[in-house]
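Supplied in structure tokens, the structure appears directly below.
Note that this complex is displayed minus one protein chain, with the remaining chains in position.
Each chain carries a letter (A and B) given by its place in the written order, and its residues are counted from 1.
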Amino acid sequence: MSVPTKLQEPHLARRHRIGKAFEWVCCGSTWFGVVVLGVLLLSVGWKALTWPPAKAKPANNSTATVDAQSTSAPLSTKFFSSYDSRKPREAGILAAIWGSLWLIVLVALFSVPIGVGSAVYLEEYSNEGRLKRLIQVNLSNLAGVPSIVYALLGMTAFVKMFGFFTKDEGKSLVINLLFTTVDVPLPFDRTLISGALTLTLLVLPTVIVASQEALRAVPSSIRTASYALGATQWQTIRYQVVPAAMPGIMTGVILALSRAMGEAAPLMLIGALTYVAYTPGDITSVSDIFKNPHGLLDAPFDKFTALPLQIYQWINHPRAEYAHLAAAGIMVLLTILLLMNTFAIVIRHKFQKSTRW
Amino acid sequence: MSLANVASPLTPPKAGLRLQKQFSWVRAREACVRAMLLGCASLSLLTTLAIVYMFLTEAVYSVTPDTTAFFQDVSLWDFLTDTEWSPQFADKHFGILPLLCGTFVIAGIGSLIGLPIGLAAAIYLSEYAKPKFRRMMKPVLEVLAGIPSVVYGYFALVFVTPYVLRPMFQSLLRIDVDIFNAMSAGVVLGVMIIPTVCSLSEDALRAVPRGLREAGYALGSTKYDVSLKVVVPAAFSGIVASFLLAISRAIGETMAVCIAAGQMPRLSLNPFRSMETMTAYMVGASLGDTPAGTIEYKSLYAVGFTLFVITLGMNILANWVMNRFREVYE
Partner (left out) sequence: MTFMQSFTELVHQRQQRESAKRIRPVETEFSKLDVRNLNFFYGEKQALFDVSMTVAERAVTAFIGPSGCGKSTFLRAINRMNDIIEGAHHNGTVLLEGQEIYAPDVDVVALRKRVGMVFQKSTPFPKSIFDNVAYGPKVAGQRNHKGLAEIVEQSLKRAALWDEVKDRLQDSALALSGGQQQRLCIARALATNPDVLLMDEPASALDPASTSRVEDLIFELKQNYTIVIVTHNMQQAARISDWTAFFYQGYLIEKDHTQKLFTTPKKKQTEDYITGRFG
């Protein structure tokens, strides 16, 4: 590239060559992730789409058409509308989808108020004292705790409740709401609520830290202006600071939820890994909610499965056909995660555009 | 000045406009809200306490009568030195070494792959890449980080082992590669930690002041020299912290490892055989629905405790290093 001049020492060219090579190595490393991502998606997609195997179709044409209708080819409607089955051709992800949906909703319900509340306390109320430092250090350590340890915690604290209630007595707490009653099993046992609470503990540090960052990004002039108008601290937070930080908080929350959605490990020990042929609260469609609104209250105390668990179960299955089902499940899971991430990015983007302080 | 400070007559305070605090619902709500938010914030402390309480009572010393904790049944010495882990057999052994071995072999392979690639990518993004390329690459890395670990496990099982490892090692080098093997688990683990290493190291590299780079160029260094001999050493502790966090993640990683490496506790260094990590054991034990109170059940807590202590130690170390790094440049 450069013309050698007398000024150049002889080994300068070599140094430039080394530099160039180094740059290529680094550039390659950057692309490595992209390549792996591509290969991963292709191989999983290929596995998912090569089902049912062509060979399995009998020669007889008439049965073949019947067969094609009755198999739950991955990504066909039947795949979404059937429960898991011992026959790979009939297995689907209905229970898993609803389980995951319930988990996400419950985790959001638990983690958003608590997470944003903690962040508000840390950023707006606590002055830089020992307590704040302690909580902050604690948060960064909790964020590094492996998910399987949370699983153990969930099993001990929610499924078994530290053994405070013995399971044999089959105790349950009947909560009287105005119109109806809810049976709350104690301990929670291997139900949706145990799983949701466990995942909540898992994502809380992420939600808190993301919310803190969003709150910190709100310019202090907003707070000052609000105080100057005679607003109290909570009014300032509630009407000015939190709304201004909302897009940032939402982005963080959605990313955290999408992480929770893909987590299988914390749910393993909760024991959600059983064969489940029903959906929480027996709700399989939106219209079921109107037909049986009580199902909404029962659902958190039902046994459940979830997408990543169903996928793991299929991966672990000795019959090779289930590998294809697992791939199909993975495609569904990845699509949902991609949608969630896109949503988060859209919010972030819109927020950056629309707000100038 | 004299005129200025001659006290002119004061306006009498207007009635009903007193400044004094009075009881009001607004003030009461203020206090309530504050207390509630403090409650939320201390929940994270409670979580930590619950984890510690759980491990102490289930693994170290039982507080409920008639039950024993794991280390009341199995001596710590046996746990740490026995070379066999066989809780499900009649002749039970509880030596953590095979599990530790599996964990560290796999995390080691993952680190050997993930750390250099992650660091190189970070150097490229912070020193060489155009801003546009960076903006394009960051979301890809985020996606990579967002892929669930079951998916990586599946990828290892159906792609890495049959299409990468077997052709390379079994066909060419005549080394037997099990279907479940530590190598494939290590490889995907390496991929999984790349985003962590890359983004944290990049932050560290970018925090190095411009002046330092310019000083390097002024001395006639090439970009390569500046990157590798000025910027990287200056960001060294930040990079180390990112490595530690990544390794700690690798050690705690569960599903991918459990799917790809299998569940065969083995004290060996052969990465082409099936191995069991601490995390995989915990998953496996939960599959068989071990009844509470049995020694196998309690062993879950012992293994979990070991894992917790190791990862916590690494995280604390990483945070300490990171803070030292911040002190230098902020």
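Simple rule for what comes next: contacts are C-beta pairs under 8 Å (C-beta built on N, C-alpha and C of every residue); 3 or more make two chains touch, one makes a residue touch a chain.
This structure is a prediction, so every number in the text was calculated from the model and none was measured.
S.K.: Where the complex has a chain not shown, which of A:Ala143, A:Met161 or A:Ile222 is the residue touching it?
M.R.: Per the contact definition at the top, the residue touching the missing chain is A:Ile222.
S.K.: Kindly state which of the options A:Ile93, A:Val207, A:Ala244 or A:Met340 is in contact with the chain not pictured.
M.R.: A:Ala244
S.K.: Pick out which of A:Ser43, A:Gln136 or A:Gln235 touches the chain that's been left out of the picture.
M.R.: Residue touching the absent chain, from the options given: A:Gln235.
S.K.: By the contact criterion defined above, which parts of chain A meet the unshown chain? Give residue numbers in ascending order.
M.R.: Listed in rising order, the touching residues are 127-128, 221-232, 235, 239-240, 243-244, 355-357.
S.K.: Would you write out the residues of chain B that touch the absent chain, in ascending order?
M.R.: 1, 3-5, 7-14, 17-22, 26-27
Here is the rule we go by: only the chains that are shown with their structure count from here on.
S.K.: So, what's the distance in Å between the C-alpha centres of chain B and chain A?
M.R.: Between these chains, centre-to-centre, one finds 17 Å.
S.K.: Inside the complex, what are the residues of chain A that reach chain B?
M.R.: My answer: residues 15-16, 18-19, 22-23, 25-30, 32-34, 36-37, 39-40, 43-44, 47, 113-115, 117-118, 120-122, 125-126, 134-135, 137-142, 144-149, 151-153, 155-157, 160, 162-163, 201, 204-205, 208, 232-234, 255, 258-259, 261-265, 268-269, 271, 273, 308, 311-312, 315-316, 323, 326-327, 330, 333-334, 337-338, 341, 345.
S.K.: Across the complex, what residues on chain B touch chain A?
M.R.: So the residues of chain B in touch with chain A come to 26-27, 29-30, 33-34, 36-45, 47-48, 50-51, 53-54, 57-58, 64, 116-118, 120-121, 123-125, 127-129, 137, 139-144, 146-155, 157-159, 163, 191, 194-195, 198, 222-225, 227-228, 245, 248-249, 251-255, 259, 279, 282-283, 286-287, 289, 292, 300-301, 304, 307-308, 311-312, 314-316, 318-319.
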